[in-house]
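This is the structure I want to talk about, given as structure tokens.
The complex appears here without one of its protein chains, the remainder shown in place.
Read from first to last, the chains carry the letters A and B; within each, the first residue is number 1.
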Amino acid sequence: MRYHAVGSFDEAVRISASATGVTRFLAGGTDVLVQLRAGIVQPDDIIDIKHVPGVKDITRRADGGWDIGAAVSGVELGAHAALCRDWPGVVEGMRLVGSTQVQGRATLTGNLCNGSPAADSVPGLMAAGATVSVTGPEGARVMAVADIPKSPGKTNLKPGEVITRVHLPPRGANGGDSYLRFIPRTEMDIAVVGCAVNLRIDGDTITEATVALGAVAPTVMLVPAAGAALVGSTLDDAALDALVIAARAACRPISDKRGTAEFRIEVAGVLARRAASIAYARAKGETA
Amino acid sequence: MPKDELKAGFRLVGTRPNRPDGLDKVTGRARYGADIVAANMLHAAVVRSPYAHARIKKIDASRALALEGVKAVVTRADFPTGLTGEDWNLQENTIAGDTALYDGHAVAAVAATSALVAQDAARLIEVEYEVLPHVTDVDAAMAPDAPVIRAGNADHSVPEGMHPNVVRYIDFGHGDIEAGFAAADLVREGTYKTEATHQGYIEPHACLGQLGADGRGEMWVCTQGHWYIRRMCAAVLGIEAANLRVTPSEIGGGFGGKTTIFMEPLALALSRKAGGRPVKLVMSRAEVLRATGPTASASMDVKIGMKKDGTITAGQVNFRMQGGAFFGMSPIAEALPCAFACYDIPNLMHEGYEVLANRPKAAAYRAPGSPMAAFAVESLLDEMCRELSLDPLQVRLKNAAKEGTKSSYGPTYNRIGLVETLEATMAHPNLSAPLGPNQGRGVAAGFWFNHGGETSVSLQIGEDGTVGVSVGTPDIGGSRASIALMVAETLGIEYEAVRVNVVETGSLGVNEPTHGSRATFASGKAAVEAAESAIKQMCARAAAEWGIDPEAVEWVDGAARPAGENAGKFPPLTIGEIGAKMGGTGGPISGHHESVPGGVGASFGVHVVDVEVDPETGKSTVLRYLVVQDAGRAIHPAYVEGQYQGGAAQGIGWALNEEYIYGADGRLQNPMFLDYRIPVASDLPMIDTVIVEVPNPGHPYGVRGVGETGIAPPLAAVANAVAAASGARLRTLPLSPPKVLAAIKAGQ
Partner (left out) sequence: MSRIHITTTVNGEAAEFLTDPRETLLDVLRNQLGLTGSKEGCGTGDCGACSVLLDGVLVSSCLVLGVEVQGKTVETIEGMATDGALHPLQRHFIEHAALQCGFCTPGILVAAKALLAQNDNPTETEIRYWLAGNLCRCTGYDKIVRAVQDAAAEMRGAA
């Protein structure tokens, strides 16, 4: 295995484009090293992007949105007070990944590129309408986070493409988001179900709502019908019931060592209701 | 802790000094299995079967051997043939013969100049398999159509007509079981299942082995018992035990799982083949979970008869346990006696079957068999108490075994402390803590025999009056401290003046491992005997100096004093003074003691747990936990509490989340700590403890042994609490959220 500590994304792409064997980009490494260790992946070239200028930066754009560098760790994300105020759901999703030790290294980008349907940070990004900048042999492009996952362990990134930055839209007024996951223990597990809700209100009435579910389908996914169930409501019981039904209806889970399909469908509804209530309270400014 | 001192009436026993190995262990200096290195060392890796059951048709190591840095490859062909019984089991499990018997079964091993090269080489060893039908579930393995794992393995106990996978049958009881049920007002029965769990020690198995062509070798290894390692390795390799010197490293947890061998002979065989270079072999976590010794999985029928006042009139159990693909590995012979050991029941019947399955060779896990048995019996008792509106602790007290009770498994109990333990439980404030919605309280009792076992200890008086103690039981949780306390108490010297060393196999007679809750009991008792022997010699030296009869010398406060009519005639001779001149008074003074100590005292525990169950997700949260257990006497109370807390935590994990999950292909699906879910810090509350002390008359300081009983009650206690909190009575562990939620929904 050859190790490359690159100074620019162009260099990273050049190396990856000319590589003949298996290539992996290295940011936090908390997935790649586990795969390396288990012999699941044996890269010929590993390209460390942590020395690229700007990859550790979190910056607020002029429009009020946020750009997050590809190597920003969970700890760094959680330490950014203004970002946490704007997008608490996005941050709490990332902060649930792994242990305190893993948080010191793991990144949003890595969690997204790992392609897991259970990735904790991805539902929040999708619900927020986040996008990513991608650089590859054929040039740069911007993709919606929702378009990245393809199937378990696979993404729609082309060979040699690397995510350089995550973009969050401006929070705007009267918005709130949240992420909840179900795990059997209190920490250290992979999500059995995850649910993010992002919404905006006008007075007591929800005007926009986006719901994303994790671990209940081959990819993390947006559930438009679940969001639609909330819009126009004041998060009354009828709207919550409709949300629960819509969330459950969207589930296409498997039964595996982490939970049965029936359980995942049931809990998807429970989490959607709970996450919506938290996001609503945040939108109203009642809770942080 | 002054209170402990007062209660015990001793100078040191019952206090809480710093452990002697504490400094090494908080600074990273302590050397565990994988920390040992030797000059010119090679590193090994193991090739393991990816199939649950497969015939090994061909092993081709040529590509591996061609890799630069590879020094040796071994397969079963490198081991002697003709072994029988447990020796054959050990060899067959160390490295497969014709057939791989479980997912993870070792097939070949390679030694190379670095760990990375060894791993690369292992991937280059080509094994051709013919996949065979497999079975992993205990009940399925008994069914008529189950694949036969090994014909002709059953012993004479098995009734005719049973499947060849059924290899042992045990039955015993007393009284008239049918009359007992006829005398009951309520008879209930249930079937309970527990999955296999792993001890989950954080330190993977590791060893460094060296073996020459002359059959002489050395091994450094993390183990609970290095004489066992020596005997087993010698048998598997066909060498002589005395030619293998085995030194134990510090040990990073064992809980029974490090009382046997799994891969140690591979390191020695590779060393022998590589010209005697030392070979280091360290397991990965996945190897630990796939290929060491988890506990058995169990399927258990229980039937109990009870009068309206709570008197138990009869108890009957029929247990089936699989302990892997090898005879004699399930704890069926321990589980059955534990089932009703807490109670005085006139009519009892026990039956049990051991079954082979395509799973790894089970090893001991903390009170082997007792947690499963307690889960079944204590769950059913709880249901019956609820049905009869009886207090579950009062019912246990009413039926509690006591001194003179004929135990469920035959012997009559000596002085035991279950009644005192139940009374202490009832008096604890946790029993009156208020419970909120979706919260419930569960109680259960548990038992362990405790154990004596082969023990050899020596004790040396130093020239400055300090004392070395050589023991053969590795210190897995503070036994150096407890043994030093007892020796210092006996000799009348300071705790700090005693150094307890865990020594290698060449230094003492044979010792059984640190197992059976025996280290403080057996090594402690032997160390006290050795100290008494040294005292006798020191009194004799003093008597010679004074020119009086040795019988006229007494040992008080670390010094020989003239006694009786000679009292006060000579100034006392301290241990330091005697030690300083022993070279001129007859030579070195040491005491030693070898025995299989009798006087083992059984111990009982009662646990009370409060659980909250989320009715929408089935998730259980442990709110409060209480362990009350009879220690006999707590030599070092902090480490006694630690044993209680650790046993409870393991039991909580077993109850809620831990399990071996096999796929339809017979492969273990969760060989990582990610999905083999042991409790993390945030899963648990503080674990309250009460140490009951009903001294064991069979030990000089009253010790019973405290390591194991604590894991027996939690499975049932948690299940009883979940039932109380949610209405969901689950008879299959673990109580994972999908299972609990389904049960809640089924009950609505």
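The working rule: a contact is a pair of C-beta atoms (placed from the backbone, for glycine too) under 8 Å apart; a residue touches a chain by one contact, two chains touch by 3 or more.
The structure presented is a predicted model; accordingly, all values stated were derived computationally and were not measured.
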| item | value |
| --- | --- |
| Contact with the hidden chain (one of B:39, B:151, B:664 or B:681) | B:681 |
| Hidden partner chain, touching residue among B:181, B:201 or B:555 | B:201 |
| Of A:1, A:22, A:82 or A:140, the residue in touch with the unshown chain | A:1 |
| Subunit A, residues in touch with the chain not shown (by the definition above) | 1-3, 5, 26, 28-30, 33-34, 36-38, 46, 48, 50, 73, 75, 98-102, 104-105, 186-188 |
| For subunit B, the residues touching the chain missing from this view | 16, 18-19, 21-32, 34-35, 114-116, 199-204, 250-255, 282, 284-285, 476-478, 636, 638-639, 641-643, 645-646, 648-650, 672-674, 678-682, 684, 686-687 |
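Everything that follows uses one rule, which is that only the chains that are shown with their structure count from here on.
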| item | value |
| --- | --- |
| Euclidean distance of C-alpha centroids - subunit A vs subunit B, Å | 44 |
| Touch list for subunit A against partner subunit B, complex | 37-39, 182, 184-190, 192, 256-260, 262-263, 266-267, 270 |
| Residues of subunit B touching subunit A in the complex | 119, 123, 284, 286, 616-619, 656-657, 661, 669-670, 673-675, 677, 679-680, 682-683, 736-738, 741-742 |
